[in-house]
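Structure in structure tokens, see below.
Every protein chain but one is kept in place in this view of the complex.
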Amino acid sequence: MFKKIAMLALVIVLLCAGIAFGQVFERSETLYTGGKQWGPVSNWNPLMTGNYATGTIGLVYETLFLYDPLTDKFMPWLAESGQWTDALTYELKVRQGVNWSDGKPLTADDVKFTFELGQKTALNFSSLWSWLSSITKVDDYTLGFKFKSALYQEWDNYLYNVPMLPQHLWASKDLKDVAIGANEKPVGSGPYLYFAYDQTKMVWAKNDNWWAIKALSLSVAPKYIVDLVNTSNENSLGLVLQGQEDLNNNYLPGISTLLTGGYALHTYYPVAPYHLAANTAWLDVNLQKKPMDDVAFRKALAYSINVADIVSRDYGNMVQAANPTGLLPIWDKYVDQNVVKKLGISYDPAKAKQILAAAGYKDVNGDGFVENKDKSLITLKIIVPNGWSDWMAAIQIISNSTKAVGINVQPDYPDFNGYLDARLKGTFDLAIDNQAQVSNTPWSYYHFIFYDKLADIPTTQGGNYGRYNNQTAFDLVTQLDKLATNDLQGMKAVISKLQTIQLTDLPIIPLWYNGMWAQMSSANWTNWPSSADKDNHYLPVTWNGYWNMTSILMLTQLKPVVAK
Amino acid sequence: MPQPKKKNEMLYFMLRNAKLRIGVAVLLIFVVLALVGPLLTKYQPRDYVAPGVEPPSSEFWFGTTSFGEDVFTQFVYGLRATFIVGLIGGGLGTLIGILIGFIAGYRGGIVDEILNMFTNIVLVIPSLVVLLIIAAYLEVRGFLFESIFIGFFAWPWAARAIRAQTFSLRSREFVDLARLSGMKPLKIIIKEIAPNMMSYLLLVYILQFGGAILTAATLDFIGLGPTNSVSLGLMMNNAVIYSALFLGMWWWFIPPGLAITAIVGALYVTNVGLDEVFNPKLREM
Partner (left out) sequence: MRRYFGRKLLIYIFTFVLAVTIDWLIPRFMPGNPIQILISRAGLKAESANLIYSYYIQAFGLNVPIWQQYLNFWNALFHGDFGISIWLFPQPVIQIIMRAVPFDVLLLLPAILVSWFAGNKFGAYAARSKWLDNTISPLGYILTATPYMWLGIVLGWLFGIILRILPFSGAYSYAMMPSFSWAFVGSLLEHWILPFASLFLVMFGGWAIGMRNMIIYELEADYSHYLEALGAPKKLIRQYAFRNAILPQITGLALQLGVIVAGALVTEIVFSYPGIGYLILQAIQNHDYFLLQGCFLFIIIGVLLANFAIDITYVLVDPRTRTGMQGEG
């Protein structure tokens, strides 16, 4: 009897103790995000691009500058200022008063150490060292970068992309750990700290000692940021509609119809195209295969694609058709309208048929499709990753529109790695590609189209999967890289030449602009970035590389909805 | 027993059996729909016919999908695909099951043990997992491949059932008689055992048919179905992917599942009805 009572008492005590250990996040101080993390979190190493948890760079690790693509301006962040003191020397002043989350101060030593890591082992900014010769420490907060040759456009890119690492913690790591280690319990300088994770989410907690609170009078609103692991697009949609996810960066079909459905949904633009343009979706054409090696065929292909259909039917007008050069809207000023007028291509099936006929492609066997000049069948496959539903629908539309002019293109959906493999190895026929993102310079866009190290393509993801070979173009891209970033006229001149080459040879065919998918729920947080609000034009995106393109500032503008 | 009388007797009971009548009736409805349906619609499954997300109307009986395709058209073409896979997949499964089941049941001993272990292993391997791996590396997947694959993993059930039946038949008197009279084993199987199992084999086939349809629906739903056509499972897959659940498009995902339930259910009911007809002992309950 006594034993039974004791057991019962023990159980009750344990249960009560158990109740005390439950962690539940207070809704009004927690921001739920989703859309970038497609698998459980396993990595917090900011040097492993593509693998680290959402926000590792941005919330925890920070960069020297922020870049605002909408205003084309750099904002000093961990750096206080930076300038070219002469053609080959860049002087960087590191901000004073910044501490790492373990209390130690951030100094020029940390910045120097970080960049020099790229020299010691293979990191994504290691190629910098082929044109950077040395870094000298002028004083505790000033560094001098001495270059062998100055690639101004590319350098600026590194300024807002390379994460600063604490030397006192990373110097003792062996190089293998630096390059591919998991970096558990990351220590950075940013506004958030590592808190917890499980297989469905990553939880960051606010850093009350963030430097920008004093230095820039900025304060991030959410106490916790919980980034949810994506299971599927439709699941994310459900969570957003029910107010369980506040910011979602997945592509969610049908969002435009739901904006008026009383779900407190918000997108950056209140009307079409609803989202900002993030990258250009274009058609990769494998120039190593027949008949894609014939520029006339490529032209006909370009004229035959009904992009308007893709924009309206597939995307419900959530994207825009690309201009013929494919340059993103933020680079409108670089589009040479004369070149576009002369060489630009748009949907014109009659013209496509004309070009095919003139080039000698005829339907010899009466199956409705044209054949090669040597009478062999043309059966092309266009690939996109399986599960990317919007692209899957897009290539069906493409297949139908090319069919109408007589080109046989069949849609296929290998899984993502198979698709990647085919592009890298050059075994594909046609593929949709959108790797070139918004960035500080159109040089990155053209570097991607005209990537010149053809032999390296299988191991890098440099671009030019169609293996277009044109030394003039390659040289122009290098020339562009060397231009000063404020030399607008010079850049325009070179870019105009590149556009002429691109529109004459059609190594790739620009189709539409993929959006910065961002669905925001105003059920628990308001004051989201919006085209209407002139003070809040920050990017509402949690993808890698976007936090340092002002998404971090979005967090400073948010306000919790106070329950009445 | 003289043959004609038996046949008439069979027919008589078939017509009287309620379960059989209902099952076959439901099946017939869907078969007719599958055959005639595509003639009723002037569209192809993937054609854009109207603005998307339209509920059922007099023009589009089952409404439209997110992309403006006619759901009814997809439905009737999908029915066809579903039936074909059931036919071929179920058939293959039954065939292999017959082969292995007969041999194991008749020979017994070490042969039976080995076949038994083999059957158990195939039975227990999660076929879905194996298919996931194979299908992930196939460039193009068609209905034939799906049917064959289903057949290769569905036979254990048939094999076990047939083996058990063969076992019990083998120990019957007429088989002993045949053996005593010196008949060769193969001949015994063909002349004595098989005819008595005809009806049983039919029942097995019906079950395999139903099972194949369910398996195909599952494969299609996961996204491992044929890459370029329509089936009921694919309809459900697409409906889910394109958020039909949250957009309230019940007309897209309810009909396909309902159809499969009805068809497979009808098959099972028919199976039981036939069982009662063939097996006089079960007739009066």
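Think of it as A and B in the order they're written, each chain with its own count starting at 1.
One rule holds for everything that comes next: a residue touches a chain if its C-beta (ideal position, glycine included) is under 8 Å from a C-beta of that chain, and two chains touch if they have at least 3 such contacts.
Every value quoted in this text rests on a predicted model; they were computed, and no experiment measured them.
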item	value
Where the missing chain touches chain A, by residue	15, 18-25, 27, 30, 32, 39-40, 42-43, 48-51, 121-124, 126-127, 176, 179-182, 196, 198-201, 203, 226, 228, 231-232, 235, 238-239, 242, 244-245, 386-387, 415-418, 420-421, 424, 453, 455-456, 458-462
Footprint left on chain B by the chain that the document does not show	107-110, 112-113, 117, 120-121, 123-126, 128-129, 132-133, 136-137, 167, 210, 214, 217-218, 221-222, 233, 236, 240, 245-246, 250, 253-254, 256-257, 260-265, 267-269, 272, 275, 279, 281-282, 285
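Throughout what follows, only the chains that are shown with their structure count from here on.
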item	value
Whole-Å gap separating chain A and chain B, where each centre is the average of the chain's CA atoms	47
Of all residues in chain B, those that touch chain A in their complex	46, 48, 52-53, 66-68, 136, 139-140, 223, 227-228, 240-243, 245-247
Residues of chain A that touch chain B when the two form their complex	232-234, 237-238, 241, 252-254, 257-258, 313-314, 386-387, 389, 393, 396, 410-415
